[in-house]
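Of the protein chains in this complex, all but one are displayed in their positions.
Think of it as A, B and C in the order they're written, each chain with its own count starting at 1.
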């Protein structure tokens, strides 16, 4: 049986058109873009075209796009590098990040807190929405950077980045958004948001892993993380991942043309799936408010059973899903995101599963997936001591 | 006519076997290696196999190899991260680097000098050899790191890294070598050298650009540059460049099998080329001693003419070479490497051309290249005011 | 993080799941906030574990470890049950991912706790 992949938020397959675009760069177009000879110049021209494609997809000027090795590098670059915009560097060492950021922001900010930065984490409510009043009152004249993601990777919750950018700017702070889960999937315009820095990652929109980009607003700077080479206009040293850049440009170009129809089609599948799960599997809870969520994602807690067990059994039935984020799979703790949204109810946090849909998802698969989820959850509950206790407490 | 590529030190084409190895990862093997489902686990297994291939090529245990986005990231990671090995961090903020390092080390070290580190640059002589007495006397109890490349990218000069590692260790300093131009081309063994850190880059040995690795000796650590993900055993966060890693492993595996014969064959071509150039073009100088040099590289100064002009004309005749390093092409200054070796004679430095040979170089091409070099240099000299002055001074 | 075939077998087809009504000994270890709760039910005849069942809330490893543990002590003496170590269980399963060795490998603890309580209550030693 064909497997059913429902982990598009973790990564996506490389689409055929993108693969085709890349092939010449694994063949005859092999020059180093920094080389002045024909082999180099040819490639240079192509990576500049890819830069223009990426820029167009986010409403930026091409020269404001800096390619890198992915959004982890992007996020770290922004957090580590933003201070160069402030003459009095010491005066702006307060950063504000949401409590549901990806580890590349969240853990990096935590580390910075141990290095003399003042870091404020903004909490979310049970639907995953940011406490905006808290955020507003946290901004001071010493705040240098506010970093809030556009779309959460675990829940799909969308954040009011335009409003937050305004709050930041009113106090002279810079605004960064990790737009990894947004770009290529929903309309996103750096100018409309008025973001100072934006990070994106190619492998979330059907291009290969290990390439991404930062948008840096005109007039703003980042102290480069990688030094010792003039590449990317002195903003990111190192021989370019040429094939990756080409792929990223092409993938975004394609994504732009298909965004509206994907949104419609994939959203319907996700909605139908979620409706059925919540209706047919008892003791479930959606993590993240129903609205104000990206159409790709459904994060569900199945009470009394542990997420990994559900995920493993579904895997056995040919269905790929994830517990929290793939990125936290090196630890045993539930992700800080789900913990935040579960209001500290760790049991519910341990019971969460993320289903994320994408280009190759089919409505016809929903029935099979729902049936398997029902079966797996029922089976695991049949010997769950927590479920047993719950039943007893209900007098059953 | 087919072009003749003589810029293998800048970058290499992806070889067919490597391309073949990569293809499945741009197709069905698309999972995120951090994912626990089948799609993820399959890929995880493969990147671990690639790690073992890389490790085998440098005599390391697989778990000591950390993949990254290339040697620029690798070099910066080492320079920025080594202090974590010293309890008294402030006590070991002296670093020693050679005066002929790649900008990723050289410029980064310069930047660190402006940030409170004490940095010593070790000079080279007219043949490109390190002043070992200077180096020895520069090491103190406060020296934390010595970084000397294994092979220079511009001249091919080979450095006595084993000896330098010993000098470092005697004073309790760590030793790093940028082995980008050595690994895959000549025998290289981290244990024999007793290096603490080694950086390598895939695109120098017929794999794609934008992927590399660091070797970190057992018991040694680097404070990670990229944080916020457990990848690479918490040593380098970020979704992996899977295709790149696979390519790198396969390319090194192939390189190991072919190293001896390549060395023999390519070395003969380089030697014949160099012999003829030095014999047939007057007023030339080899940058780098004749022996103790990698068999791939020939760096020649053509007095009275400027390097870029020579390079451009050769490009027009279908021959790709470089002036200094591709990496310094963003500036107009001759590279610090060639300057160092020319003993500050900037005219000679401006006149240097690097010819670097590789797998697809052919002995039959030497004649054509030598003829074109002769023609181009003669033509440019015909209207060089410096040549004119020289002739007058000779009474001609 | 790969599980061995044997872990997967015990996980997919856990042996001895459920409760024993009027069990002679019961013990529960772990707690939901750690992601693992293991409850053991024992029927004891003399010094022999006549029957054993478990309920587990936890990951694949926790379930497999519970199942494997019950198999290893069913029909064995209380003394043998006390001698069984976590490491023996893990070994019998062909190993566990390092990250799972500590947290999810709780079944032996639950077993020991149940047996010890039983022995105390029945004046055994």
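Heads up, the rule we're going with is that a contact is a pair of C-beta atoms (placed from the backbone, for glycine too) under 8 Å apart; a residue touches a chain by one contact, two chains touch by 3 or more.
Model, not experiment: these values are computed from the prediction.
Participant: Quick one: say which of B:178, B:253, B:306 or B:365 touches the chain that got left out.
Facilitator: Checking each option in B:178, B:253, B:306 or B:365, the one touching the absent chain turns out to be B:306.
Participant: Which residue among B:141, B:170, B:258 or B:346 touches the omitted chain?
Facilitator: Hidden-chain contact among the options goes to B:346.
Participant: Looking at the whole complex, which of A:15, A:36 or A:236 touches the chain that is not displayed?
Facilitator: In the complete complex, the chain left out is touched by residue A:36.
Participant: I need the residue numbers on chain B that touch the omitted chain, in ascending order.
Facilitator: Touch set of chain B with respect to the missing chain: 304-309, 312-313, 316, 329-334, 346-347, 350, 382-388.
Throughout what follows, only the chains that are shown with their structure count from here on.
Participant: Give, as an integer number of Å, the spacing between the C-alpha centres of chain B and chain A.
Facilitator: 35
Participant: Taking each chain's centre as the mean of its CA atoms, how far is chain A from chain C in angstrom?
Facilitator: The computed centroid separation for chain A versus chain C comes out at 39 Å.
Participant: Using mean CA coordinates as chain centres, what's the chain B-chain C distance in Å?
Facilitator: Comparing mean C-alpha positions, chain C is 56 Å from chain B.
Participant: Going by the touch rule set out above, which residues of chain B reach two or more other chains?
Facilitator: Residues 36 of chain B touch two or more partner chains.
Participant: Quick check: what residues of chain C touch more than one other chain, meaning two or more?
Facilitator: Each of 1 in chain C touches at least two other chains.
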